[in-house]
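Dumping the structure here so I can ask a few things about it.
Take a look at chain A:
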Amino acid sequence: MSSESVIVTPGRRLGLTQEYESGPGTYVRNGMIYSSILGTKKIEQALAETSDDSIKRPMLFVERQNTKFAIPVIGSEILGRVVRINPRAASVAIMMVDSAPCQEDFQGIVRVQDIRATEKDLVQMINSFRPGDIIRAEVISLGDQRSYFLATTKNEHGVVFAQSEAGNSMIPISWEEMQDPKTQTIEKRKCAKPVT
Partner candidate 1 sequence: MASLILSPAEQDFIIRGVEKGFRGDGRGSLDRREVTLRTGMISQANGSARCRIGSLGVGTDILVGVKAEVNTWAAGEPEECGTIVCNVECSPSAAQEFEGRGADEINVELTQLLDRIVGGEQSGLDLRKLCIIPRQAYWVLHIDALVLDVKGGVADALVWATRAALLATKLPRVVVESVTDDSGVARAEFDVVDDAEDQMGLEGARDLPLAATFNQIGRRYVVDASEQEEAVTQAKLTVAVSPKMEICAIQKGGMLKGFAPSLLSEITQTALRIAKEEFARFDALFAEASKHNGELDEEPSTGSTFLEPF
Partner candidate 2 sequence: MVVEIEPSNIEREFLLEALEKGIRVDGRGIYDYRTLKITCSPTYGLVEVQLGQTRVLARVTCEVTRPFPDRPTEGLVQFNADLSNLAAPGLDSSSGKPSVQEVAVSRMIERVIRQSRAIDTEALCILAGEKVWSVRLDLHFLDHSGNLIDAASIASIAALRHFRRPDVTIDGEEAIIHDVNERNPVPLSIHHTPICVTFGFFGSNGDLMLVDPNLLEEQVQVSSFTITLNSHREICALSKAGGVPLAPSLIQRCTQIALTKVDDINDKIQEALMA
Partner candidate 3 sequence: MAETKVVLPGDIIDTSLDSDEEESSVLRLGPGVAQIDEQVSAVAAGVLHSDNEKKQWWVVSNKRRYVPAEGEPVVGVVVARHGEGYRVDIGSAQGALLPLLAFEGATKRNKPNLAVGTVVYARVAVANSVMDPEIECYNSHTGKSEGYGELAGGFMFKCSLGLARRLIDSKAPVLNALGSGIPFEVAVGLNGRVWINTEAPATTVLIANAIKNSEFLDAKQCRQMVKELLEKQ
């Protein structure tokens, strides 16, 4: 069955749970799948091979072409700016969640033990981040009252953009060093492995 496109408003009945999985942009109320956002109704056929023995139902979801603002959830990858640091943690203003921008910055912190996977006790905050750095990180917990907890333990996580004392943007030369092309000064950072 081809996925026809119908525009639906929130609260519109889309189908039954016996027939469909409910996907993003939908919710289920007593056995019925409803749309939860304004958008186009899509149906995605379950891929044959993935469904081993249990027969998989096609997924019903509602899609919005101009994706709106996102919020961080556990596991999502974020892009943020380091606001201030102290020996124990760096506070980060989360600007992007996955590919979607945030309406306003969310507060996050990277605790010193979450900066890298190995030799945690040797990590020095000052040698990992500086205020103003742009970092890529992963949300590991909803954290405390204020901030989300972030981690840069993965290789592809860490500083993606930083400026030197002199104010020139630096280029990573190792996974823990960056260099100012002009002044040749080398500063320590926990760099992110460039994603190709």
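Assume a residue touches a chain if its C-beta (ideal position, glycine included) is under 8 Å from a C-beta of that chain, and two chains touch if they have at least 3 such contacts; residues count from 1.
Criterion applied: all candidates are chains of the complex that A comes from, given by their letters.
Bear in mind that the values here come from a model prediction, so they are computed numbers and not experimental data.
Chemist: If you apply the contact cut-off given up top, which option from 1, 2 or 3 ends up touching chain A in the complex?
Modeler: None of the others touch chain A; the one that does is 3.
Chemist: Tell me, which parts of chain A touch candidate 3 in their complex?
Modeler: Touching candidate 3: residues 84-88, 125-126, 130-131 of chain A.
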